[in-house]
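One chain of protein is taken out of this complex; the other chains stay put.
Chains: A, B and C, in written order; residue numbering restarts at 1 for each.
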Amino acid sequence: MELSSIFDFTLIYATIRAATPILFAALAAVITQQADIINIGTEGIMLTGAFAAVCVSFFTGSWLLALLVSMVAGAVMSMIMAFAHIKYKADICAIGTAINMLALAITKFGIKQFLGTTGSFTSPKIIAIPKLHIALFDNNKYLNGLFNNWSMMEIFGIIMVFVMSFLLYRTVWGLRLRSVGRFPMAAETAGIHVNKMKYQVMLISGILGGMAGAHLSIGYSQMFTENMTNGRGFMGVAAMFFGNANPVMAWIGCLLFGFTDSLGGRLQSYGWPSQFVLMMPYIITIAVLAVSLWRKYVKEAKAKSSLVTK
Amino acid sequence: MKINNKYINLLLTIVVSMFIGAVVMLILGYNPLEAYFQLFKGAFVGKLNLGTTLQKFVPLLLTSIAFVISSRVGVFNVGVEGELYLGAMAAAWVGFAFKGLPAPIHLILCFAAAMVVGAAWAYIPGSLKARLGVNEVCVTILMNYVAKFITSYLVNGPLSAKTGVPQTPAVADGVKLTQFMKPSQAHTGLFIAIVVVVVIFWLMSRSTTGYKFTSVGLNPLHAEYVGIDPKKTMIRAMLLSGAVGGIAGAIEILGVYGYFLDNFSSGIAMDGMLAALIVKSDIKMVPLMAFFLAVLKSGALGMERYTGVPKSIVDTIIAIFIVFATMEALFVFNKRRKAKKEEQSALPGKQN
Amino acid sequence: MESVNEYIVEMTDIEKSFALVKAVSNGQFNLKKGEIHSLIGENGAGKSTMMKMLYGIYANDGGVIKIKGSEVTGLTPKIAIEHGIGMVHQEFMLVNELTVLENIILGFEPKKNMIIDFDSAKKEIQKYIDTYNMDIQPNKRIDQISVGEAQRVEIIKTLYRGAEIVILDEPTAVLTPQECKKFFEILNSLKADGKSIVFISHKLNEVMEISDRITVMRQGKFVDTVNKEDTNTAELAKMMVGREVFLNVAKKKAEVGKTVLQVDGLWTSGEKELSKIRGVSLDVKAGEIVGIAGIDGNGQSELIEAIAGLRKVEKGTVKLDGVDVTNRSPKKIREAGLTHIPEDRNLRGLNRRMTIMDNMVAVKIDQKPFAKGIIQNHKEIRSFSEKLIEKFDVRPRNPLALTQALSGGNAQKIVVAREVDADGKLLIASQPSRGVDIGAIESIRKILNEVKANGKGILLVSADLEEVLSLSDRIIVMYEGKITGMMSAEEANEDNIGMLMMGGYSEGSDKIVQAGGEALS
Partner (left out) sequence: GCGSKSSGSSAPAESGTSESKAPADKPLKVALIYAGFLGDKSFNDSAHEGALRAKEELGIELKEMESKEPTEWESNFVAMAADGYDLVIGVSTQFQEIMTKHCPEFPNTKFALIDGVVEGDNIVSSTFAQNEGSFLAGAAAAMFTTKTDIPGVNADKTIGWVGGMDIPVLHDFFIGYEQGAKYVDPEIKILQSFAGTFNDPLKGKELTIAQYSQGADIVMNVASGTGTGILEAAKEQGKFAVGVDLNQDDVYPGSILTSMLKRVDQATYLAIESVVKGTFEGGKTTYLDISNGGVSLTDMSTMKTALGDKFPQDILDKITELEAKVKSGEIKVNAYEGFGRK
């Protein structure tokens, strides 16, 4: 086995690539979690977004319009959730799961109805979200491999991590949101409309989820396949929990997963049993989470101990 | 009074979702009356149809109960799917590897193995949560993938039947659960499931175990102070939940297939979890909701078989059904909803 | 002089029902500008509900609310705030995960573009800190500050929002005497600045000390509004409860028996540096009440938790009735004879979402006749709790009611009933009458004395010095996780105990703290 061809510099960009779809889903989950809403429906929102993006891109040839429509589609799905949950007291996880089923069903229906095929759809007429190509890097193998041809969405995902951190921890809105999620009564008595905030975050979450979908279907690839999200929405929720609803930490979770996943793809080529390689990213993510919390636990216990003087 | 309301609400919700489903079908140019007739027929009329409903009901019921058990102690166990897979694999292995044992003992061994393996699997997220506070939703989502890959490895590797299909050798005939209502796949696992549910129901409402689960779930600090170990209790509930998940897997294998088939459950436990969530883990309502989902699923098959309504539309209508079924307060009239909200919001907020 | 216009708030014929209870049926309340107006009444009398209606949290079912002379309807907290009303709630409305500063500005954040302008917020807040001499640390997170500080944060929060009318719902329940004194200074300077203050309290001497006028409520109804000059504590108590109240139960000496609790050189972890217990030794004998006095947060909670098995003992031993129970499970320690009224009834004492019946039996859940094996006997549990409900006068009498629906006093009675009935060798009573009305205080004190008379040992912890003094046979003072003094009740008085609580020395104490922290016998 050649380590050099496994731990190759292309692994870095591969990690980003594998992490980005999950990252968008994770951010969609982070923002609602801040208002104490577990957005299990990310999966369905993404799928709807992916479908809408492919349709619009195929019929209009405009990726920008496609991206916008996918955001709207995601928002529609999330607003159904928000409405059911906030107004009609649906259990958030139940409505989330239901939304996932609905998205699966309507996209399946839509692919037949609008695209006239079944299962999956690809066409050269699908216009992709552009990739950033810097001609200057072309001649350098490393620069080219590392930084060239990033999808706009991959860059945007990273930007979003910081935008969201800024929103949550620096702005008025973020402060209010955090109070809504942690102690709604306190927010209510400060004159904040708790439900309004909840609708707002669901809307943002839907938009992000829609973008995540568009990234899948017209960014990372140019196709739509039934259930093409394949659990990436759920992985996003897991990453959100991994990062304890903090955008940067959730991003780290996504990168960790993306890295081990990409690494696994390379290891398999050398005859490692596929199932073990494929389960590795999941196990490593759990292990890292457990170890980091264990360390925190030990640290806190030490800080509290009477036998230790500061 | 209050209980009656719950059932009436559920009924009204179903009626509304049917109405909306009908509108959708009309728009798309299908005859809703015929479709619903076939849905009904597909779920209830004839041995095959009714049998299919019952057969689908069993794993839904057990997995939703497994979810309810853990939610009693405040653990959101998304991992029932993994427990189901591994329990199924354990039952299948015992079923084919120990041929020649007396059937009753063999059967008990199959179930015991499934329960132990399911429980052991659930122990991981349970103890991580209890001891380190690792979020169980995250861990169980990830562990489901791991469980699936483990069974996939076994069924394609060491435990493969080597027939070209990814499956284990068939279990001994003695441990197969008798099928009835042939040609459907309904089987006596139904009665095992009902017994399990009754036992769990009794355990939750009439035993100190149930009391301890509830106590820890509602206020772990209080539980600790009165002498109930919250960590131990949480782990015990997860063990029980895992064991029930394992039983669900064992019943599927011994009742439906007779061998472990790779990937046999396409999200059974997710549907079970959905059933539990819709009724907010109310243990009395869970069997009803599980049955309702089973009816929908097998009715959908009928609708697909005997009407021109294509599968994708059938799926859409079922999904719309479920979306509406989740809305608890759909029929709580405006004024009462407001009162309800006020009462809820007046409780001291969640301050973790 | 009594012209209508001088009232800044008028609430007349207010009614409010919840699903099951009529919380307020005839509420009257008028507030003058620049006065401190106390609202008193038993637990569940409807005081908080009245004020929550004024603050727009609940809508009133009937009656009229006027602010500055004009009627207002459809109040929400936001509108109330705009009308200059601020409220400090009985349960603090502070978000644990946020900083003090963030909590204060929440909802009224100064901003520069989109970003919160923390600097100008800090400056603004510093103004209040200086004006009223309120000591707070804006950058700490709420879960890192003391209760007293949280209280001040709540007040600054209302001032920051521009409140002219400040409602304080039982602000002193959690304060030590020293903190309380300081708090009253703040109230007086607020009043001097022309603010109008509503003060809800159960402590009648405080009410007499601070108020201009006093309104009494009983069972949701208005009883009377009186001027402070025209009344006294006994009369107020009578108005509240509807009968005479005797708080100062005569201290009866019981026969002191063998040692039931022996703590030796105990070290245990602490939530804060100052509350870490470092080498505490004490003992409690059968038939005596040992009171622990001290300012909240000096390790009392940690000490009790360590004794009760709820916190790991890092060094030292705990013996209960001669049995070493150091670091045993809470269950085992209870089996060895511990009963325990915890300091926070909502957090530990009760499972608020379980029924009265389930709470009553919580510590005996595995015992006969309530369970055989794992099978519960609901009939026995029910009749048992009905008996206790009757004996301890818990209202409502319904064993199936959820405890979250009960008023503070009744909730506390359930805890007391359960623990006293459990019949252990030692009873730890931590803040037994916190937030409880005067009628309930009376009965709880009576019960504690009975327990002592029955030959049990009691370890009493209270932030209320008056309570410690009036109940204890022996008094231990804690400061920064160590014992600074121990004396008999006869020797103790507010002054020498108060000194020790602040970390000073007292002539009366027979134990002196050494540099290492180990108390010498």
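Definition applied: a residue touches a chain if its C-beta (ideal position, glycine included) is under 8 Å from a C-beta of that chain, and two chains touch if they have at least 3 such contacts.
Given the structure is predicted, the values throughout are model-derived calculations rather than measurements.
Write out, one label after another, the shown chains that touch the chain missing from the document.
Across all of the complex, the chain we cannot see touches A, B.
Could you tell which one of A:N144, A:Q268, A:S292 or A:S305 touches the chain left off the display?
A:Q268
Which of A:T60, A:T122, A:N148 or A:N244 touches the chain that is not shown?
Among A:T60, A:T122, A:N148 or A:N244, only A:T122 touches the chain that is not shown.
If the missing chain were put back, which residues of chain A would it touch?
Within chain A, the residues that touch the unshown chain are 5-6, 8, 10, 14, 17-18, 21, 111-112, 115-123, 216, 220-223, 225-228, 230, 261-262, 265-266, 268-271, 273-275, 278.
Taking the full complex into account, what residues of chain B touch the chain not shown?
48, 52, 55-56, 149, 152-153, 156, 160, 162-167, 183-185, 252, 256-259, 261-264, 266, 298, 301, 304-308, 310-311
Note that in this section only the chains that are shown with their structure count from here on.
Testing understanding: with touching defined as stated, what is the shape of the graph linking the protein chains, line, ring, star, complete or other?
The chain contacts form a complete graph, every chain touching every other.
Centroid from C-alpha atoms only, then distance chain A to chain C, rounded to Å. What do you get?
So the centroids are 46 Å from each other.
When the centre of a chain is set as the mean of its C-alpha atoms, what distance in Å lies between chain A and chain B?
Between these chains, centre-to-centre, one finds 27 Å.
Among all residues of chain A, which ones touch two or more of the remaining chains?
182-183, 185-186, 188
I need the residues of chain C touching at least two other chains; which ones are they?
57, 95-96 - these are the residues of chain C that touch more than one other chain.
Quick one: which bits of chain A touch chain B in the complex? Just the residue numbers, please.
36, 38, 80, 84, 87-91, 93-95, 97-99, 101-102, 104-106, 108-109, 112, 182-186, 188, 231, 234-235, 237-239, 241-242, 244, 273, 275-276, 278-279, 282-283, 285-286, 289-290, 293-294, 297
With touch defined as at the start, can you tell me which chain A residues reach chain C in the complex?
Listed in rising order, the residues of chain A that touch chain C are 170-172, 175-176, 178-179, 182-183, 185-192, 301, 304-307, 310.
Which residues of chain C touch chain B in the complex?
18-19, 57-59, 91, 95-96, 308, 310, 329-331, 334, 340, 342, 346-354, 358, 362-363, 365-366, 371, 374-376, 378, 404
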